[in-house]
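Would you mind keeping the following structure in view while I ask a few things?
Note that one protein chain is taken out, while the other chains of the complex remain in position.
And then chain A:
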Amino acid sequence: METYLKNKKLIAIGFLLIHSIAILIFTRGFLLTRTELPFHSTCSDVSLSPCLTSPPPSNHDSNPDSISSHSNHTCWTKPVVDRVIIIVLDALRIDFVAPSAFFPEPKPWMDKLTILQKLAFANESSAKIFKAFADPPTTSLQRLKGLTTGGLPTFIDVGNSFGAPAIVEDNFINQLVQNGKRLVMMGDDTWTQLFPNQFQKSYPFPSFNVKDLDTVDNGCTEHLFPTLYEDDWDVLIAHFLGVDHAGHIFGVDSSPMINKLEQYNSVLEKVISILESHAGPGGLHENTMLIVMGDHGQTLNGDHGGGTAEEVETSMFAMSTKKHTTSVPPEFDTSSCKQNSDGKQICISSIEQLDFAATLSALLGISSPFGSIGHVNPELYALGSSNWDLEKSESGNFGTQSAVKEWMKNYVNVLCVNAWQVKRYIDVYSNSSVVGFSSDDMARISDLYAAAEQNWTNSVKHLLMDRNGDENNTNRSAFKEQIAAYLNFFSSVVELARSKWTEFNLNLMITGFGILVISLIIQFLVVFHGDKSYAVGFWLSTGAAFTLFLVTIRACSFLSNSYILEEGKVANFLLATTGLIKLRYSVMKKTMRKEAVIFLAIASVLRVSIDIGLTKQAATSQFMSSSPSWILGIALDLPALTYAIEIAPIVSVVILICVLYIAIAKTPSEGMWNEGMWKYVTVGSMISYFLIALLWASESKIFGLDGLLQVIGGRNRIPQTVYAIGLVQLFLLASARMFCAGEKKYWATRTVALVSACSSPVILLSGKQGSLLALAYLLAGYCIMRLEGVERITKLDRQNKLSKLNPLCVMQWSLLSICMFFASGHWCAFDGLRYGAAFVGFDEFVLIRQAILLTIETFGFSIILSVFGLPILLPIHSQTPQAHSQKRHQLFQMYMLFGVISATTVTATILCVTIQRRHLMVWGLFAPKFVFDVVGLILTDLLICLASAYYF
């Protein structure tokens, strides 16, 4: 017998291991992670590079003083623009900006930003329209992070700070501040969340309300125009949200969208006229660059987040207030041209958003962010490069030729610094990250870089140093070759980074999924193994069939995003269905009708609680519309109601104390000391409950216990005591289990002791709803047990044998635990975590401690209590040793069944995530669901191991 029980523990541990391995493999393929490095670039770094630290001497610059005066402001490269205005128009599709000639057919929303087209396609223009490619995930926050860090933010950037989204990685904004540039920001408050301290002045407006099309935009324009006349800033960021919101609410093809675009056109017209009026020599905007860009695109329905062409293709308009910019050599020109309706040649170029940070850093002459993997875009760089005083040689063809050469000289040096910086990042990353790049990839990249660098030190560097190099053609081709070598290096770096950070590894995903499916089959076999009379009901019993049906229908429901959003409601629907079935059954057997009705009533109460949770979720989720179906029209400020709300949790804590008292009073108190010990442990929980009630009573104003908290020394004292009692209880239980292996009876007492020990911290962390939920949970568990007993009683099993276990009761318990998760106000998203719970009892932040508290709060009811409380479902009375061992076998099967139910739903989630990996909501909805499910499964397996160690 003992060896058999040991096997059981091994089986539980085995499943934990298999699941962990499967999930680990799947996660490596699906959840792309990237380690954030804490390093920052500084100006002095550049001396380590092989490149020219001072700007290359100009052919035409005969005045050495001007160089030295310039080099005071030079960081990595010579600055080419003085000020930058970045206007971000959220969710700007490419066809909002580019002329309709570029698209198969003109649509009503095209050609609305006419001012940009007019400027870009004017003769002698210093403006350009780019088609900009964003990298998924195309959500504003991730995109702003990508734009400013020059990297590829993934779903989980390891190193994210706890709760707050502020960017800790080195970024463009940070570099600006470091180099003494002054920043002004207006618009979307995401910027101030990401960069809490960097802006000298900021006018943030809440981006929260999607239905509000105008607040952010009006706030932006109100501050934008006055700021343009001021000289106390170097970089201005204005982030308009109207187009994004109009898309979310009305879609692209709608009149609010067109109104928004027309409004932006007039705003931009005004901005440009202000810039042009101050663009003269010595003017405020003598050398300013205006960039109008989208952070991502959107689909025609206004959705974004995924990686479809409509979402990743956004646009960028760049304009320099200086005229006569250098033209880019055709080798590096990415523009595509079309004839417009007037027969005029119009061209738009293309750019990767990845290159934004590096290019702007080069334009402003600051060091580029440490983690940037983009390169300086030739065309955007050329727009600003009119700064080199070329007025002297501005005569005919020769002038342009030399201008091109001049540009190339600068560009090749900029690229050299750029390449050195990217190489440095890649090296440091692969050395310090947990999952770095493979050595093959690294070797390939190093070869490319080494070749380019060799060429640089051997020839190009000397050509640049050489002040009097006149042999134009050889120089030009050498430069071009060098630029091409660098660009080759960059493209292979970016390709590698993309494959690492934005592409799923389907092989790993399928392997992980396959392992999980195999483990599922084994688990099923274990559950239904052994045709003993007391085993789980055989294959064809109605209970088993119905359980299978419920599990299947729940698993299938995860294939649709709608059901994932309303998972709580679905689980409750199924729970109530099982309740109805049981009601019919108990009516049939003419017993336990009361229990069945109570169970249904609890299900109804839970659904109201779940509805409340859903409205909370809808408030923050961009995928849900709130449906206040639960509002009964009762004024919530009735004094009697507030009184009831204050008093109900405390009353239910008192009831819980009474229940515990009854539970331990019933068990025989005589016997060995260790039986008494389980009782003392339970008494500890009663003290904890009492303390919790005391804490809540003192927090509410009704009882007049306000002074109590001061007396006992702060509001953290009680929670800490409760945690301490809980830990001592667990310690006692574990040691009692270890040293008093002899007794195997009275395990109902043991269950009570363990569950009550775990429940007090869970209730405390869940807040005032906790005690109510615990009471509902207990009552529902009792009802399930009694209803399960219907069959046992009616079968008249008088031979002290346990009847077969109906798997339906385990399914009910599992559904109940899921309902508890949602009813306690959680949902499967990271904003559904209740960060406040991590600070119950503690003021300062310690990562591990707070993470444990948060885990207990999140999974307390749904996993911890439900796994440990599973023995509640077994009827208490059966006295003979034979029945006892049978019961233990049955309990083990119940645990296996519980595990298999959880594993099935997780497998369904994983299948769904695999199928929907290119879905629009993959990062917003499926991935968080996946993370919650997977963590839940591992935790369930782990707790089943612990429980089987404890109970067997």
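Note that in this section a contact is a pair of C-beta atoms (placed from the backbone, for glycine too) under 8 Å apart; a residue touches a chain by one contact, two chains touch by 3 or more; residues count from 1.
We take it that contacts and distances are computed from a predicted model.
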Omitted chain (choose from "Metaxin-2", "Transcription initiation factor TFIID subunit 8", "Phosphatidylinositol-glycan biosynthesis class F protein" or "Interferon alpha/beta receptor 1 isoform X2") - UniProt protein name: "Phosphatidylinositol-glycan biosynthesis class F protein"
Selected from A:213, A:403, A:570 or A:810 as touching the chain missing from the view: A:570
Chain not shown: contacting residue from A:122, A:588 or A:846: A:588
Contact residue for the chain not shown (choose from A:7, A:44 or A:560): A:560
Which residue of A:37, A:243 or A:600 touches the chain not shown here: A:600
Residues from chain A at the interface with the omitted partner, ascending: 560-563, 565-566, 569-570, 572-573, 576-577, 579-580, 584-585, 587-588, 590, 600-601, 603-604, 607-608, 623, 627-633
